[in-house]
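Only a single protein chain was left out; the remaining protein chains are all shown in position.
Each chain gets a letter, A and B, in the order it is written, and its residues are counted from 1.
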Amino acid sequence: MTKRDFLAVEDWSVDEIEALFQLAARLKRGEVKGGLERKVLAMVFLDPSLRTRTSFEAAMFLHGGHAVVLEPGKGSWALETEDGVVMDQDSVEHVTEAARVLGRYADALAVRAFPRGTEWAAARQDAVIRKFAQHCERPVINLESSRRHPCQELADAFTLRERLGETRGKRFVLSWAWHPKALPTAVPVSAALAAARMGMDVTIAAPEGCDLDPEDLQVIRATARNAGAGPVSIVHDQGAAMTGADAVYGKSWGPVSLYGRTEQQRSYFDRHRDWRLTAERMRATRNGKAIVMHCLPVRRNVEIDDAVLDGPNSVVVDEAENRLHVQRALLLALIGHRT
Amino acid sequence: MTKRDFLAVEDWSVDEIEALFQLAARLKRGEVKGGLERKVLAMVFLDPSLRTRTSFEAAMFLHGGHAVVLEPGKGSWALETEDGVVMDQDSVEHVTEAARVLGRYADALAVRAFPRGTEWAAARQDAVIRKFAQHCERPVINLESSRRHPCQELADAFTLRERLGETRGKRFVLSWAWHPKALPTAVPVSAALAAARMGMDVTIAAPEGCDLDPEDLQVIRATARNAGAGPVSIVHDQGAAMTGADAVYGKSWGPVSLYGRTEQQRSYFDRHRDWRLTAERMRATRNGKAIVMHCLPVRRNVEIDDAVLDGPNSVVVDEAENRLHVQRALLLALIGHRT
Partner (left out) sequence: MTKRDFLAVEDWSVDEIEALFQLAARLKRGEVKGGLERKVLAMVFLDPSLRTRTSFEAAMFLHGGHAVVLEPGKGSWALETEDGVVMDQDSVEHVTEAARVLGRYADALAVRAFPRGTEWAAARQDAVIRKFAQHCERPVINLESSRRHPCQELADAFTLRERLGETRGKRFVLSWAWHPKALPTAVPVSAALAAARMGMDVTIAAPEGCDLDPEDLQVIRATARNAGAGPVSIVHDQGAAMTGADAVYGKSWGPVSLYGRTEQQRSYFDRHRDWRLTAERMRATRNGKAIVMHCLPVRRNVEIDDAVLDGPNSVVVDEAENRLHVQRALLLALIGHRT
């Protein structure tokens, strides 16, 4: 028997993901109870979390299970991720042992590991989550790695369908925003994948040079093609991109070509401080009523203005709530008792 | 339907609070089980906790529910509390989103936020807990804010009745203590409110100039009046205050008029290092047997001497235990299944 991981949505078939959405909808309506009795989820956070941690902890509890929350380096041991290393420096435990041992205590493992280091060529390998998956005998769930945030992707796709009804052929704009830090690209990639999977026409609006990983862009294009969506556009004019949009996803990220180069990133960002979702810009969307999305946490009046976030078309809190429901579906699919 | 918060005991009617005490007594006797099945409490600690966190976590569990413990800034995102701010500095999430999102995952929210900043005029507004209550669709419980510690107040009132029987007309002394730091006033105000609510004659013994917030003092006086208690006295002689006391609550706090002024506080405190609950001072109480109270944590031999804390009249551990029972009653009242 081989175990099943959930590292990227595209690792699962279209039918499997559709089944998750159907189950999540039933869960949200309160139609399914139980299924995780005596099941343990071990969550390993190498980076901070509010939504992910709370929604998974609630998801396990609501179905009779339990989530253990570990923060290596804060209360538990700092983890080494390199293979073959002589561990005579700071880290006191290797991911190999952590993954093997946690797989004996828990029915599934969930791991958050943002990109580290100064080389994108290395960070893009997602070594931490892959090593956990390699060494753990139980299913491993990606809680956001360098490349993907698949639980957010599920929630975003579910929210698009929930709010737009028929999504096919509608316009989705992933709109870059200025931010004081160069953020990872896992969320923007996953957001574009969510819309592409729903058959939406995807536009990525970002300043020139604010590139995503080319391979990730290919996956977005392939996903759109498979779902019968129009071609993925990349544009550099935020205002123009908004025209006729049905959904706008505000999100900042650092160009992968400048990954790890702090000074160059800073000057790149300084040139684009006006990229921000304002009420005025949202007026160009379809009937001025495109839904506004963000993964949260959001920096108010930096990425998105108060008036937009607090306005009637903001669905950011619904996206967050839907994290709970899609994750309940995911956990039931991965480790639930058969009924 | 409007939701119900628990930010201050005086926000609830006398009858409602009395009903909580009746339920807490039944809970302590083991007469009530269940009632919180599938219920989630999200606890947000912006300041440390041992009793509050453990007693709420146990309370939820004992009745079939679950508490999620969040410490923003340690493992989850640092929170911004100002409205309208351009969030281009350190904090990455606004309390608005945190409150809205947690209200989707949890059935109630509980928040601890001690006073911050150097201006009492600002700190006394209790902006953090009020914003959580404003933006969260679910009940919000105050786990100690700048102005109140209502769960401690419930436990203290419950303990007074438990240990003194008829409380009306008995003497309660809130006795200031020296401490290396200028502590917040939420607990002394809540302790005085607890005794006043029980109809006790309240004396606040503190060095001259060690003032509480005038509005809080008015609430204490009004509560005493409503409960048919005698007038609230403020005295500056610790020894004299003890005479004939039935209950002595040892507690340090910083004068609100010196709030945020570290140097002046230090010289103020240095003059009053002899304010301490000693076995000798306790001998002046009624038959030398007044019960000794403290919210804990207590600095031994600084606020209260070993001999007093470990003596037969100390009820500090009972107060802590009663936190559990009154909080179980509170949770059942706020989010319990109707039976």
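The definition used in the following text is that a contact is a pair of C-beta atoms (placed from the backbone, for glycine too) under 8 Å apart; a residue touches a chain by one contact, two chains touch by 3 or more.
All values derive from a computational prediction rather than experimental measurement.
Checked against the full complex, the one of A:Val40, A:Leu164, A:Ile291 or A:Val308 touching the unshown chain is A:Val40. Note on the undisplayed chain: of the listed residues B:Pro48, B:Gly117, B:Gly169 or B:Gly288, the one touching it is B:Pro48. For chain A, the residues touching the chain absent from view are 38, 40, 42, 66, 68, 70, 72, 74-77, 80, 84-89, 92-94, 96-98, 100-102, 104-106.
Even with one chain removed from view, chain B keeps its contact list with that chain: residues 45, 48-51, 53-55, 57-58, 61-62, 71, 74, 180, 296-302, 306, 309-310, 316-317, 320-321, 324.
Please note the rule applied: only the chains that are shown with their structure count from here on.
Inter-chain spacing, taken between the CA centroids of chain A and chain B, is 40 Å.
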